[in-house]
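Following: one structure in structure tokens, then a few remarks.
Removed from the display is one protein chain of the complex; every other protein chain stays in position.
For chain A:
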Amino acid sequence: MQTHTTPLYRRRKLLNRLVMAACIGATLIGFVFLFAILLTLVTKGLSAISPSIFIERTRMNGGGLGNAIWGTFLMTSLATILGTVIGVAAGTWLAEYGNKGVLPKVIRFINDILLSAPSIIIGLFIYAVVVVPMGSFSAWAGVLSLTVIIVPVVIRSTEDMLRLIPNSLREAAAALGAHRWWIIVRVCYSGARAGILTGILLGFARISGETAPLLFTSLNSNQWNFFNLDNEMANLPMTIYQNMTINAFIPDLVSLAWGGALILTAAILILNIAARYFSRQRT
């Protein structure tokens, strides 16, 4: 009796083929869409990119994106520094001291919620607690809203990475007479450094593309603003947004928006790849 010719066997084989073909089809559809986006981005963006785009400020006609690129870089960097301090501290507490009681569980849960909370809500929150009392939009408000977004990312990766450090290392250090803070700073951090850095880089990449939280905080401007954080500050995502909506009737500005989008995406992809490289160094 040959089993591979029975109707049941043939039906199972056929079904398997169909489903696997569907899976390959799904993969193709998914990648076609994503490649179409990247292709549009590159073709429309490349034609707008020239050296002057990095140097000139935004204007109603012509101009570049220099001030916006600087603003995004400065605000994201400041937010990353603030977020690193807060996030590493809180993540360390969760990993090293947060093993008993209900409080660490609650904080971990809240952090996971904040990790995926809509960024526009964060923008509204900072608007209500910073912009309204201060009376004006400011780069500080933008920095704070980006900080609120990056902190959960850093907390999560710090905790995950510290938990990978084997307990025997901590015990060995304790047996040599080291105090707990010394163990954390000298033993745990040196082991988890690459992983924490990866998390920070990924967070940096994520907040550099955020538009929604900046809508009501740093707003945008078409002037150079190097270090005056009490004023509105230009930034790349908001410039792209405004050029595609309220300024969409000016072809130059739309083209500039695509150039900015390409620069932004390229920077984020490079940061992601760098983060991946860092995490590979670790293992």
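Here are some notes:
The rule we apply is simple: contacts are C-beta pairs under 8 Å (C-beta built on N, C-alpha and C of every residue); 3 or more make two chains touch, one makes a residue touch a chain; residues count from 1.
Keep in mind that, in the parts below, contacts and distances are computed from a predicted model.
Of "Xanthine dehydrogenase family protein molybdopterin-binding subunit", "Nucleoside ABC transporter membrane protein", "Phosphate transport system permease protein" or "tRNA 2-thiouridine synthesizing protein E", only "Phosphate transport system permease protein" is the UniProt protein name of the chain excluded from the display. Shown as candidates are A:22, A:60 or A:134; the residue that touches the absent chain is A:22.
Between the chain not shown and the residues A:40, A:136 or A:190, the one that touches is A:40. Contact with the chain that does not appear here is found for just one residue of A:53, A:151, A:188 or A:253, A:151. Taking the whole complex into account, chain A touches the unshown chain at residues 12-13, 15-16, 19-20, 22-27, 29-31, 33-34, 36-37, 40-41, 44, 86, 89-90, 92-94, 96-98, 104, 106-107, 109-122, 124-125, 127-129, 132, 148, 151-152, 155, 160, 170-171, 174, 177-184, 202, 205-206, 208-212, 215-216, 219, 237, 240-241, 244-245, 257-258, 261, 264-265, 268-269, 272-273, 276.
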